[in-house]
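Omission of a single protein chain aside, the complex is shown with its protein chains in their original locations.
Then we have chain A:
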């Protein structure tokens, strides 16, 4: 079960942000921002090295005492960030990976939605619901 999911646009502005405990949202935003530093560094290095272009999952970005932060970047440089409690041992790399894939497909759906303008923050209720389900692992 993830505690926070963030979707960051290619201009590094937040497009979507949700966390289980809304009171902590601001703190999580700071954490996700810090994670973006790592993402950017990885993307910069990745362009030089012979990394697999099809691999979008960046793995664990960094750990805090309380949380672990994972990242995923689409080809259009949309970044997905998942924050997991560090005490949570149930979520392994593979589970995180599949969570990211689900989020990616949800994101692809919302972009296809003609009422959504790409680049605007996402405020669709059904999208929020789907992401929450992915976070809690109920799908």
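Just so we're on the same page, contacts are C-beta pairs under 8 Å (C-beta built on N, C-alpha and C of every residue); 3 or more make two chains touch, one makes a residue touch a chain; residues count from 1.
In this section, contacts and distances are computed from a predicted model.
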Absent chain [UniProt protein name; select from "small monomeric GTPase", "Trafficking protein particle complex subunit 11", "DNA replication complex GINS protein PSF3" or "NADH-ubiquinone oxidoreductase chain 2"]: "Trafficking protein particle complex subunit 11"
Contact footprint on chain A, counting only the chain that is left out: 9-14, 25-26, 29-30, 33-34, 36-38, 40-41, 61-62, 65, 117-119
